[in-house]
Every structure is written in structure tokens, then in C-alpha cells.
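Right, I'll just put the structure down here and ask away after.
One chain of protein is taken out of this complex; the other chains stay put.
Now for chain A:
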Amino acid sequence: MTPATRLDLDPDQAPEPATGSWLERRLPVGRALRREYRDYPLPRNLNALWFFGAFAVVTLAAMIVTGICLALHYTPTEAGAFDSVEAIIRRVPSGWILRSVHMAGASCFFAVLYVHIFRGLYYGSYKAPREVLWLSGFVALLMVMATAFFGYVLPWGQMSYWGAVVVGNAVAAIPLIGHPLAGMLLGGDAPGAATPMRFFVLHMLCGGLICAVLFIHIAALHVTGSNNPAGIEPRSPADTLPMHPFYTTKDGVGLCLFLAVLLGLAFLAPALLTEADNYLPANPLLTPPDITPEWYFTPFYALLRSVPSRLGGLLLAGAALAVVAAVPWLDRAPTRSARFRPLARPAWFAMAASFLLLGLAGSHEATGFWLWLGRLAGLYWFLHFLVLLPLIARIERPLPLPTSLA
């Protein structure tokens, strides 16, 4: 078989004749699905890092299914939230399964997205013509972060409550609109009677919006086609393979292993991913000795606390994300894949290390060593995106690129 390349799909082509079943002649959805998910040409050299987009889709689906079931038993009130979660764990039939999977799923979602993003950074998947694809993914990341935060507050345990306090304070630090915005978010000056219902609505809303953004993400992906480890566009049909059966089977192997990790964590080691203090009911009068966010927020938490100003911390955390969104315009080197970039490659490793160190710093008390580690790692993060990437693009001499993917 000779799979069509993306280039063959000329939008100005005459429409295909309306053939097939009654429905197909009116709404050719079957044809579109076959074109986009069966015959869809993918570079033949994709490695395991290209699994992670599929992992993210599957995780999202699992979150939505388990989330809807959990929502049926959750009570979004100050008095009822904690009790309803306890009831889900203890006596709602299979409630503990739903909640274990939903909680492990949240952690895995971030792990998968971080790999997905760092894969893109390594292989230059953000470069032309995939900037919109990159930005749509970035928006999805923001939505996932918001959804995770809203969700974490719902059980109304100590960490839920004090996490909401920390974020409320951060929002309130925004000049002019900060205070009214925080008040609107929490439904008062501090988390209280109105908060669980607000966060419940926002959690479900953002969860739905992720699906909408994902739709755009995949649409954009199917316009440009996938990048690949070599970072060059497929040149001939021999460079590509149809999605089915080649990548359906390959992704299938990856998915089995990924699900084993996700469900293994959910059922065998849930304590690894949960903060025991969140099984203490929220108590506005009792500040926990250390307010630790979930691991996936620790890099940003480190930045939030790295300067003695709330607004400053908020701006740094926001800017750390913004530079990721701006990377297609910060790194103007024409070579995509770091494999062929002798300077960008080590820089990528150092940047990834600085992200890990930020996370480490954010999971410890912000004093002494950890405070300074966080500051240095944060500084390096910005140095990488704002100085090194633009500079490397100018001075680097890339290695010779291959001419085909076969």
C-alpha cells in the first residue's frame, strides 16, 4: 500500500463524490475517520516518546469517566464535602476504585504531559509549522493545571483548604483586580461556605474545556502531521506508515504498560501520591506546619516562594510557563531535533535538570539550602529560554541532517 502524504490532501481538491451508505452520503464521518485515524500517514521512525500523546488522551478519558461517577456521590458543601468523600471511599459500591483511579490518574496526567512537553522541546516539535499545535497544547496544560487545583480542593481536607488559601493569596496579589478576583473565586475573603460549590463547577467546567482544547490540538496536529526523532519532514511515501495497523499496535503495547503503571500506583501504592494530611477535615483555625502542594506543582511553588513578594512570586511562576509558550519564537534555529544540535542537546539536559531541581526545592521548606537551590534553578530556567536558546540558534553549527526517514 502507498499511504498518501499530508501534501496530497490539497484543500482545493474537488470534493470526493458522495458515495457509500445513506448516512455516509449525508455526513461522511466514516470516511473522515478512516482518513484521519486509519490511513493517516505517520513518520515511520517515531520512538516511544511519541506514545505520550496517546497516554494523555487515555488518561483524560479515564479522568472523565471516573470523575462523572464520583460527581454523582460528591456533596459540594462546606459541611458535606469531606463526609461525602469518606462515604465514597468506604461504602459507595466500587467508590474506592473510582477515587483511587481518579487520584492516581491526576498524577499520571501531569507525568505524561511533562514527558510530552519535554519530548517536544528536545525534538523541536514546536517549530514551524507546528506553532499553533504547540500553543494549543500549552493551553491544554493550563487547563489541566486549573482542573487539578480545583479538584484537589474538593475533598475539603486540611491540604485542600490551605492550598486554596495559598492560591487565593496569590491571586489577591494581582494589582487592582486581585482582591475582587480572589473573592469571586473563593466566594469570600477566605475559603468557606461558597467555595466547594464554586470549585466543583469550575472543576467540571475546566475538565470539559480540556476536551475542547484537545480537539483543536489534534486538529492542528493532523494539519501539519507529526514531527519525528530526526526532525525532518517525510519526503516520500516510503518515509511514512499508515496509523493502522502500524501505530495502533505499537501504541497498544505502550498503553498496556502505561495502564499497568497507572493502575499499579492506584491500587498498590496510593500513599505515594497522596498527602496523608488531606484526610484531616479542613480546619481554618489550624494552619498545617508545612503546606506542600502535589508534586506536579512543586516547580511552580518553588518560584512562588523564591522572592519575598507575593506578586513577584506569582509573576515568576507565570513567566516560567510563558517562556515555554514562547519557545517557538525564542529558538529560531532551523534544525528541529536536538540530535543534530551539538549545543542545544546538552542545554536541553541542563534545562530539564533545572526543572527537576525546582520541583525538589518546591517540596521542601523554603529556607536556607532549598530556598537558594530553588532560586538558582529558577534563574537557570529563565537563562535557558531567554538567553541560551536565542544565542545557541545564532552560533551553533548543526550536524548534517539525514535525507530520508527510511
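In this text, contacts are C-beta pairs under 8 Å (C-beta built on N, C-alpha and C of every residue); 3 or more make two chains touch, one makes a residue touch a chain; residues count from 1.
Methods note: contacts and distances are computed from a predicted model.
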Record-based protein name (UniProt) of the chain missing from this complex, from "Cytochrome c1", "ABC transmembrane type-1 domain-containing protein", "Phenylacetic acid degradation protein" or "ABC-type sugar transport system, ATPase component": "Cytochrome c1"
Chain not shown: contacting residue from A:Leu33, A:Ala219 or A:Leu268: A:Leu268
Touch with the omitted chain, as defined above, among A:Tyr37, A:Phe118 or A:Phe246: A:Phe246
Listed residues A:Ser100, A:Asn227 or A:Ser337, member touching the removed chain: A:Ser100
Residue among A:Glu36, A:Glu86, A:Glu131 or A:Glu233 touching the omitted chain: A:Glu86
Residue touching the undisplayed chain, where the options are A:Ala146, A:Ile218 or A:Leu259: A:Leu259
Contact partner of the left-out chain, one of A:Leu33, A:Ala276 or A:Leu399: A:Ala276
Missing-partner contacts on chain A, residue numbers: 44, 83, 86-87, 89-91, 96-97, 100, 241, 245-246, 249-250, 252-253, 256-257, 259-260, 263-264, 266-268, 270, 276-277, 279-280
